[in-house]
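Before any comments, here is the structure.
Left out: one protein chain. Kept in place: all the others.
Presenting subunit A:
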Amino acid sequence: MEVIARLEHVTKTYGKVVALDAVSLTVSRGVTAVLGPNGAGKSTMIELLSGLRRPTGGRVEVLGGDPGDLAVKARIGITPQRTALPWRLTVAETLDLLAAHYPKPLTRDEVVQRLDLGEFLHKRNGTLSGGQRRRVALGAALIGNPELLFLDEPTSGLDADSRDRLWAAIAEVSAGGRGVLLTTHDMAEAEHLAGRIVVIAGGKVARDGSLDDVIVEVGLHLVDIEVPDGTSPLTFTTIPAERVEQLGNRTRIYTADPDATVRALVLDRVPFRGIRVERVGLEEAIRAITAGDGDSVIPVSPAVPQLAERVS
């Protein structure tokens, strides 16, 4: 597969904080989703690839050149995490201003149609709703007809309709043979759009592969049991589990060895009346991979813990 951007042993530090730690990664055509908790280094990666920042160490190459080169900038598009629009200019004025900087831009009408911007085309950006602004921001990224698109949490805070519309536009861009690198906290977004998942944790690439690859590699399963109401407290002995959640009379056990977990539940005579065993989805897989990193820390013990919880 053709590589259109690459990071080679890239390190980025802010003072004593290491945002990216010797990261090597290639980006190909199609949609690549970069996932990870807040502070994992996702936005930094986009800022380095878009030429907004320079790496502390290593090498960044985009479309065969340095991302800071004007010739490279002319071939990429970006929506930063913070919506960046001139509040007192209209949508039309904004798109026209940006289009004038690119050698082969899309027409304003093409962008307006693709993102359904017509109804507020002549309104000032500052008067638009959050969802409308996000659509305009994506339009601002597309107007230059980029070969490679960087989207930093493009649908964050949007309602379902606006989100679906943006997803459709992103999918259309990708189907046209362009590369799209997006960061997101929305697993449904990654599942819906991305052919490839890159998980960043602690400034390093923790996983890189297809959606199925990432989930299978993590190898985490959910054992979901339901106990009858009024069941007297039970004492677990040794249960293989990575994490346990209790929701009323249901207990969700995340485990790397579902057979052993179920066997232990039976041996412990846990009086469950229903049990469901399944491979976890992307969200749980990412939690497991990024545990201990960033702001959303979910502790996962690699060892088999003693479970002291009781089902009430």
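Everything below uses one rule, namely that contacts are C-beta pairs under 8 Å (C-beta built on N, C-alpha and C of every residue); 3 or more make two chains touch, one makes a residue touch a chain; residues count from 1.
Keep in mind that, in the parts below, contacts and distances are computed from a predicted model.
As stated in its UniProt record, the chain not included in the shown complex is "ABC-2 type transporter transmembrane domain-containing protein", which appears among "Nitrogen fixation protein NifU", "ABC-2 type transporter transmembrane domain-containing protein", "Iron(III) transport system permease protein" or "Ferredoxin--NADP reductase". Of the candidate positions A:A84, A:V216 or A:L267, contact with the hidden chain is made by A:A84.
Interface note: of A:V60, A:A140 or A:L181, the residue touching the hidden chain in the full complex is A:A140. Against the chain not displayed here, subunit A makes contact via residues 47, 50-54, 70-71, 73-74, 76, 78, 80, 82-86, 88-89, 93, 97-98, 100-102, 124, 140.
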